[in-house]
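Quick one: this structure, given as structure tokens, is what I'll be asking you about.
For chain A:
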Amino acid sequence: MSILANKRGLSALALAAVLGLGAAPAAMAQEKVSTVVNTMQIFSSLDPAKVTDYTGYMAVVNMYDGLTTVAPSGEIVPHLAKSWDISEDGLTYTFHLRDDVTFQDGSALSASDAVWSIQRLLKINKGPSNLLVDLIDPANVTAPDATTVEIKLNRPFSPFLASTPILLVLNQKLVEANATADDALGEAYVGDNSVGSGPYSLVSYNRSADMVIERNPDYFLGWDKGTPIDEVRFVQTSDDATVRALAEKGELGLSSHGLGNDTFESIGNMPGYKLLQTRTAGGFQIKLNTKVYPTDDVHVRRAIAYATDYETIQEIIYPGVPMHGPLSDTFETAFNTEIPTGVYDLEKAKEELALSKYAGEDITLVNSYVASLAFEQEVALLMQANLAQIGITLDIRPEPWNRIVELASNPDTTPASTQVNVSPSYPSPDAMFFNQYHSKASGTWWSMEWLQDPEIDALIDQSRAQTDPAEINATYKELQQSIYDLQPAVWAVAPMRRYAANACLQGYEFRPMQSWDLNFWHFTWECPSN
Partner candidate 1 sequence: MSDALLKVEGLDVLFTSYGQTRQVLRDISFTVGAGERVALIGETGSGKSVTAKAILGTLPRNATVSAGRIEVEGRNVLELPRGERDALKGSAFSLIMQDPLSSFNPVFKIGTHLDDVLRFADSREGVKSSRADRRARIAAVLRRVQLADPDRVMNAYPSELSGGMRQRVLIGLALLHQPKLLIADEPGTALDVTTQDEILNLINTLVAEEGMALLMITHNLGVVRKVADRVVVMRHGDIVEAGPCEKILAAPEHEYTIGLLDAVPPLYGPRVQTQQISAQAPIVSATGLGKEFGRHGKRFTAVKDVSITLREGEIFGLAGESGSGKTTVARMMMGLSRPTFGSVSVDGTPNPGRPLAQIVYQNPGTSLNPKRTVKQSLGLPLKYAGLTGAARDARMAELMELVRLPVSYLAKYPHELSGGQKQRVAIARALAADPKVLILDEPTAALDVSVQKTVIELLLQLREELGLTYFMISHDLSLMRNFCSRLAIMLRGEIVEEGATPEIFADPKHPYTRALIAAIPVVTDDEERHKPAVSPEERAAFLVKTTD
Partner candidate 2 sequence: MAEVKMALDGANKDLSASYMMWYRFSRNPAAVIGTLIVLSAVIFAILAPYITPKPEDVGAVVNFRARHLPPDATHWFGTDKVGRDIFSRAVFGLRISLLLVIGVLGISVPIGTVLGLAAGYFGGWTERIITGLTNVMLAMPPLVMALAVSNLLEPTLMNAMIAITLLWWTWHARLIYAVSKSVASEDFIEAARIAGAGPMHILFREILPNCVSVISVKTTLDAAFVILFGATLSFLGFGVKPPTPDLGSMVADGRQFMPDFWWEVLCPGAVILYVTLGFNLLGDGLRDMFDMEG
């Protein structure tokens, strides 16, 4: 090894000599704070009406502002809107906007921009609007005056407020000035530019490799927390080794959270780096398709749950805390404390299996996971070894993420078991219940259980129509118990969200909504004094 290393070192030296360079990045000369953030995936879109994934929101949340935003506690807090009123019937939401907000081009942000942006979201009718499309009629979004936005819902919907952070406001005039006849909503322009009021504006965007944003000095919330970060370079590197290399040279500011456990620890141990770890509201689950062999039998599902070595997963493979059923205990008021955590007991697993209709047969269980996530392979191998002891053969099928999404669209193609990490897309237990277990939400990767249970549907609908928080929470607790009894998934671990970060990066706080935790306005750059 050392010989090899020396040899390569020498050849690199020769290379440097050939180029005749000292290789000092010029950026260091200035006082500007610039840092590199690694993302696992590419930024598929910069358009707030088209963004569907975690990575996409990472860009959008830095360039745009929503009507509201989310606090680390999960509470919806004022942002563009100073305050809001909800009508008695729970149908009309009135938002009172600040009057001191300007877009990045200097023009003032008014309520009409917000109305236009929400209508645009509904018209484009892509990913982010799925929750709202049949809930809001575009005509019912109005601006009575320059600082008021009024939204009328078609029916009462308790989680609506929790989804308002995604109502991001675009600069209507700027977009329309760059729209064409074929493209009235300026999709081409928005796809390539930042046309919001956010803390950062776009500098360059290379779809398959990197994106650079720079600080908007006139941001309406100001920059008085400390030394702000002037420039963020998002670099797509799906390879752990590359991220490590970036960290080795001290270039890495913040890693993605999808790296391997060992990579986190290894970078965390490097001088000048630290590991950020926080609880999340989500859970890592093995979803069991209740519509196909052999997981259509609840006893088989329970047997799988008993055959899961929770401790190894939680301590070695994917660090986190035990889960009590479908909902994270971070939703304190809605959480049902009576549900126990998972138990690893092969004897019980065998007993359950004996009760099932497949008792005595050789059972083969398909297990899919996201091929690029190394820890999921380890979970699969662990499951395989354990299930083998109760007579179940695990057929391991690593798949690219998009293929899992595709398989999920049909109960027959959905794998019998799939490992996924689920986090609420808006800070409400509803995000967990509706998206995963309601019949109407079937066909997405969230709902690979294919539960489609009328009783569950009824309970979710009930919770959504209720307006009293206490009643809602009672319904949520009932829901948790009903779902737990059906065991549509193995709730393996509530993982810690982990980032490897430069020791100088300060101000990180977890926020239970998409990538709202990576709004760089919250961060400062203060290096520890040693």
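A quick word on the picks: all candidates are chains of the complex that A comes from, given by their letters.
Here is the rule we go by: a contact is a pair of C-beta atoms (placed from the backbone, for glycine too) under 8 Å apart; a residue touches a chain by one contact, two chains touch by 3 or more; residues count from 1.
Remember, it's a predicted structure, so these values are computed and weren't measured experimentally.
Which of the candidates 1 or 2 touches chain A in this complex?
2
Across the complex, what residues on chain A touch candidate 2?
Spelled out, the residues of chain A in touch with candidate 2 are 1, 239-241, 244, 259-260, 262-263, 266, 312, 316-317, 371-372, 374, 377-378, 380-382, 384-385, 387-388, 393-400, 403.
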